[in-house]
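My questions will all concern the structure given below.
Moving on to chain A:
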Amino acid sequence: MSKRVLVVEDEEDNRRIVHDLLTSVGYEVIEAVTGPEGVTAAATHVPDLILMDIQLPGLNGYEATRRIKANPALRHIPIIVVTSYALSGDDVKAFEAGCDAYISKPFSPRALLAKVREYLP
Partner candidate 1 sequence: MHKRHTEGWSRREFLGVTLAGATGLLGLRPDLVAAEPPETTTLRLARNDFDLCIAPQFVAEQLLRDEGFTDVQYIKKDGVVWHEIMLASGEADISMSFLPNTLIYLDKGAPIVLLAGGHIGCLELLGSERVHSLRDLKGKTVAVFDLQLGPISFISSMAAYVGLSYEDINWVVYSPAESMQLLAEGKIDAFLVFPPEQQELRRKKVEHVHTVLNGTLDRPWSQYFCCVVAGNREFVRKHPVATKRAVRAILKGADLCGREPEQAARLLIDKGYTNNYEILLQALKEIPYGKWREYNPEDTVRFYALRLHEAGMIKSTPQKIISEGTDWRFLNELKKEMKG
Partner candidate 2 sequence: MNGKQEQKDKKLIHPSYFTLHHYSDWLPRLVAQVPATVHTKLLAAFLAMVVLLITVGAVGLRVLSGANHRSEEAVGLHRKIAAYRQLQHDTTAQLYNVASALLAPDERMLEVTLRQLNQFGYDLDRLQFVAQDEVELLDRVQHEYAQFIQIVTRVIELLRGGKVAEGRELQLSQASPLADRLERLTNELVNKAEADMVARVEVNHEAYLTARWVVIGFAVGSIGLALILGYAISWSLIEPMKQMDMQLQQIAQGDFSHRVEVPNQDELGTLAANLNRMNEELGRLYQQLDAANRHKSQFLANMSHELRTPLNGIQGYTELIMDGIYGEVPEKIKEVMERIQQSGNRLLGLINAVLDLSKIEAGRLTLSLADYSMQGVVQNVFTAVEPLAAEKNLALNVDIQPDLPVGKGDEQRITQVLTNLVGNAIKFTEVGKVGVQVTSLNGTFVVAVSDTGIGIAEADQQKVFEEFQQADSSSTRKKGGTGLGLAIAKKIVEMHNGRIWVESHLGQGSTFRFTLPVRVEH
């Protein structure tokens, strides 16, 4: 069975790049556009990895991450946070929210793939 990756990202291009990249190497990709959608999708599908964008409309990525991690059923899922790294302290915030790793934008797809492979060999 192929590993499932949940991508929570509001920008269509970014979503598409991740989707195209991961599916080309055999991952199954579930997409969510907003924070709440992401939380629901995580609960519904219980993916093997979550890629969470930070700048989301409404509920931001940190809060979504916190909610998912608060759910005992979903706590085990590794969450990689994607941030623009505009302001210092973002990394601290990310880890405080409970994410397992972060990657800053703009990212090279190869680098993202490498990071994903770390968690989902």
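As a selection rule, all candidates are chains of the complex that A comes from, given by their letters.
One rule holds for everything that comes next: a contact is a pair of C-beta atoms (placed from the backbone, for glycine too) under 8 Å apart; a residue touches a chain by one contact, two chains touch by 3 or more; residues count from 1.
Since we're looking at a predicted model, the values are computed, not measured.
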Identity of the candidate that touches chain A (this complex; choices 1 or 2): 2
Of all residues in chain A, those that touch candidate 2 in their complex: 11, 13-14, 16-17, 20-21, 24, 55, 84-88, 105-110
